[in-house]
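This structure is in structure tokens; I'll ask about it shortly.
Only one protein chain is missing from this complex, and each of the others stays in its spot.
After this line comes subunit A, so read on.
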Amino acid sequence: MVGYTFLLILLLSAVGFVLNRNAAQELRAGGSRLHSLPVFHGGYALALAGLPALIFVLLWLMFEGSFVSALVRASLPAEAVAGLGAGELSLIMAEVQQTASGLIFGEPAQYVRDAAAYYNTLHSISDWAMFALVLFILAGGIFLARRSVATEFRARQRVEKVLSGLMIFASVIAIFTTIGIVASLVFEAARFFALVPITDFLFGTAWEPQIAIRPDQIAGAGAFGWLPVILGTLVITFIALLVAVPVGLLSAIYLNEFASPLLRKIAKPILEVLAGVPTVVYGFFAILVVAPALRSFGGDTLGLPISPNTALAAGSVMGVMLIPFISSFADDALTAVPRSMRDGSLALGATQSETVLKVLFPAAIPGIVGGVLLAVSRAIGETMIVVMAAGLIATLTINPLDSVTTVTVQIVTLLIGDTSFDNPKTLAAFALGLMLFIVTLALNVVALRVVRKYRELYD
């Protein structure tokens, strides 16, 4: 039904476009001088009929689900739902919806069957009502647009105004997205902080995200202190930078200063390939190759106590992922240093390495620092590598051989397979998400500012 509605909008808008354009062409063929080209008259019909219909359908679909659910929930017999909590009620509603879609498990109660039938009736009523109303809106739009075709009618200005409005709307979506992120994170995190005091979260040194299944369960309360989690994140980030910064910087210097143009032409795309590999592939690489290699080399050969999912594996693979990131930023920064500085240094008799290390590198430092900050933000927010290769248990340690967990790992494990938003366990993920967003946003803002300042310096 929804598909047909969209098809209807598409078809009738096209009909309106053609009708209006032809009408305008006839006017022109009759010898009158039009203010706007016929195609704009057509566009006017498109905007007057298709746009309101589209907005209407989207709004309808957005609110239909919750409205129907509310009606069905209200229709449930009072004796069946008396004294039930929100969680149990949503379970019943899920059962109703499954029964309504034909997935029947076991023997649903009679009132569930009734509610499911009611649910289906409401949905089909809603679908037909939407279809009829859309038809009405489209017909009205076409009629109004067709009536307004006249030689003096300023169709072009109207169409351009609509276009501008649409373009402004598209640009503002970015703001909406940010608002949506902040609102959802803050809203759910606030619910979390209502259950767990914010000081416990910020300064607690134990992270055991459990919830009591029975009210009297011993040690079922769990602990929600994020310090071990963020410490683990920082350990892995540090290892990643330890790999990525020297390798990235040195390869950028080499490609920029020493390599032949041919080598540059070959090596740069190879580095880009490294950047284009999906992170889930790096995660698999970490557990398939790097972790076993570290275990057999460090554990068996050197006799180090290496944990199976050591921070080293996740960190070093993340470092490999960040190499192209650092090297492209360093490359840009080195290229941006004015030629005169390089020439001046060489003319004074400095060798190439002295020029690079004592003149170009210091001049490029701000750009490189900006790139490194962005890489830190990437490493903190990186999810798949650590989900696959790092640990789940939060321990307060900075030993890279141990298994540590990260903010993103906790977010993913807390939310996989669990949807009820009313316990601290799932809500904790949003609190962690909020902290993650704040930290990475701060890093990004600072980094972008540093990079931009530096560009202005030499422009």
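Quick notes on this one:
Keep in mind that, in the parts below, contacts are C-beta pairs under 8 Å (C-beta built on N, C-alpha and C of every residue); 3 or more make two chains touch, one makes a residue touch a chain; residues count from 1.
Definition applied: contacts and distances are computed from a predicted model.
One subunit of the complex is not drawn; among "CheY-like chemotaxis protein", "ABC transporter ATP-binding protein", "Phosphate transport system permease protein PstA" or "Heterotetrameric sarcosine oxidase delta subunit", its UniProt record names it "Phosphate transport system permease protein PstA". Summary of contacts with the chain left out: across A:Met130, A:Val235, A:Met384 or A:Val404, the touching residue is A:Met384. The chain that is not drawn here is touched, among residues A:Phe136, A:Phe187, A:Phe203 or A:Phe297, by A:Phe187. Checked against the full complex, the candidates A:Ser251, A:Asn309 or A:Thr405 give a single residue touching the omitted chain, namely A:Ser251.
Among A:Ile55, A:Ala132, A:Leu348 or A:Val445, the one in contact with the hidden chain is A:Val445. When the missing chain is restored to the complex, the residue among A:Ser124, A:Thr151 or A:Thr177 that touches it is A:Thr177. Taking the whole complex into account, subunit A touches the unshown chain at residues 62, 65-66, 69, 156, 159-160, 163-164, 166-175, 177-178, 180-181, 184-185, 187-188, 246-251, 253-255, 257-259, 267, 270-271, 273-274, 276-285, 287-289, 320, 323-324, 327, 351-354, 356-357, 374, 377-378, 380-384, 387-388, 408, 411-412, 415-417, 419, 421, 429-430, 433, 436-437, 440-441, 444-445, 448.
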